[in-house]
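Questions regarding the structure given below will be posed in turn.
Removed: one protein chain of the complex. Kept in place: all other protein chains.
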Amino acid sequence: MTAPAIARPPADALALPWRVRAAMLVRMLGIQGAWNYETMMGNGVAFALEPALRLLPGGKGGDRYRRAMARHSGYFNAHPYLAALAVGALARAELDGVPEAQIDRFRVAAPGPLGSVGDRLVWAGWVPFCSAVALLAFGLGATPWGVVLLFLAAYNVLHIGLRVWGLHAGWTHGLRMAQALANPVLREGPAHVARATAFVAGIALPVAAQGIIGPGRAVLGGVLAAVSAGAVLVTVLHGRIEGWRLATLVLAAFVLYTMVR
Amino acid sequence: MTLAPVLQALPFAVLGAILGLDVVSFPQAMLSRPIVAATAAGALIGEPGRGIAMGVALEFFALESMPFGASRYPEWGSAAVVGGALFAQVPDQTVGAMSVAALAALVTAGVGGWTMVLLRRFNAIWARRQQARIARGSGSAAIALQLGGMTADLLRGGVLTLAALLTFAPLFDAVVSTTRVSGTVSRATVVAIASAVGLAAVWKVVHTTRLARWYLLAGVLVGFGLAGSLS
Partner (left out) sequence: MTLELFRIDDRLIHGQVVVGWGQPCALGFLVLVDDEVAGSEWEQELYRMGVPPEMDVYFDSVAGAARRLEGYRADRRTGMLLTGDIGTMRRLVAAAPGIRAVMVGGIHHKPGREARLRYVFLTADEEDQLRALAADGVAVTAQDVPQAAALPLEELLRGDGTG
């Protein structure tokens, strides 16, 4: 069984006006606004695509607009930032008049890889990295607002960058979006970010802990020993109980102890 | 200052609403991370320094949570506002303050995660009610559903923060008044528990990457040395 190949988008395609792109970008910030367990971010994809679909023959409310809106409101789930690639690709496919069956097949195949790439790069990579950088800055004595601004600026360079790039690259490649996913930042980036996170977080955790506890080597030594033992325990118990739940129980026990002792 | 009266809690509820919305719905710019949210809550009281101390402790916990699709995870935005506000309202070195505030934040985070699940179910119900219009390709139905979901999430975060503060503020005062451990021990305990969760979380996300475990080990050694020299 061989599926038909996807054609390269025509070079003389309709350009996407900047106002439409801007509207799509703003809407993509809220792509998960109606997230639910049935269609997941499906409605959000239709919501983000809608400004582009108004350019279809017949305009807003026309037959093609309505068919496309109905199609794109169905189940879809991907990483919210990388979903921009799918939104760009689907806008291109709709405006190029790609057969509906091919668009439907793409909507089935695209979410998984977009979710996987985004989760590795952002949730498991960039978030902990920026968090570790901010914790280190706190531990080294940066001001509260300095830490917050450093964290938000670092994080959102990638966040906004991914959304803007994703829409552009999706529009450029159309349903041949895999070419955009081959970008070295997406392929190799997570491994580099993971190593950087490991190193910076390794420094940041004890330094930030010291920043909260304040001076006192004996206390710090005890804390660091407890941290090491506790981390091993949480790792061993992984899969049976989440660390934050275990921590809640331990902390509740500690608070009770401090009240009754 | 006590936070019990509703009027006093309202600014925090507004902050919790905005930051709760950021967690998933709009714009997911990580304004809701504890290190940001607790600092902002502290700043509302005029104590951003105490706010960020709470935020750092909660940030260690938050390192563990990854918002994958339909999986359940704690909601840190509103929770960090609660933790930051409770901790920042009392003077430095108040006995037991950090442990009690952190516990309130952790419970709020868990409840917040549950409210997100609830909201997602309501979103599905609203979507089903609009199904006929959506199936006909109505643009206005899709837009209304999206904006309705975001508004509901905004309210969710606000109500959660308000309810948590009204519940925990008097409990916080009562517990702190009976606690008999020093502020330092309270902070050290929270930091030890939180850092253990944070370190395990970092290990979990990096250990499969080639050489990353050695980078982590090197970082921890440098960090221990640096922390020792700073203390």
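Per-chain residue numbering starts at 1, and chain names A and B are given in the order in which the chains are listed.
Please note the rule applied: a residue touches a chain if its C-beta (ideal position, glycine included) is under 8 Å from a C-beta of that chain, and two chains touch if they have at least 3 such contacts.
In this text the structure is predicted, and so the values were computed from the model without any measurement.
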| item | value |
| --- | --- |
| Touching residue (missing chain; options A:P9, A:G115, A:G139 or A:G170) | A:G115 |
| Residue touching the undisplayed chain, where the options are A:A182, A:A218 or A:V260 | A:A182 |
| Contact set of chain A toward the excluded chain (per top definition) | 1-3, 5-6, 37-40, 75, 77-79, 105, 109-120, 123-124, 175-178, 181-182, 186-188, 190-191, 238-239, 241-242 |
| In chain B, positions touching the absent partner | 66, 68-72, 117, 120-121, 204-205, 207-210 |
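Going forward, only the chains that are shown with their structure count from here on.
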| item | value |
| --- | --- |
| Residue ranges of chain B in contact with chain A within the complex | 24-31, 33, 35-36, 39-40, 42-43, 48-49, 51-53, 56-57, 59-70, 74, 96, 98-100, 102-103, 106-107, 109-110, 120-121, 123-124, 126-128, 134-139, 142-143, 145-150, 153, 175, 178-181, 184-206, 209-213, 215-224, 226-228, 230-231 |
| Residue numbers on chain A that touch chain B, as the complex places them | 27, 29-30, 32-40, 43-44, 46-47, 50, 53, 60-61, 65-70, 73, 77, 80-81, 115, 119, 123-125, 127-128, 130-132, 134-135, 138-139, 144-145, 147-148, 151-152, 155-156, 159, 190-191, 194-217, 219-220, 222-224, 226-235, 238, 242-248, 250-252, 254-255, 258-259, 261 |
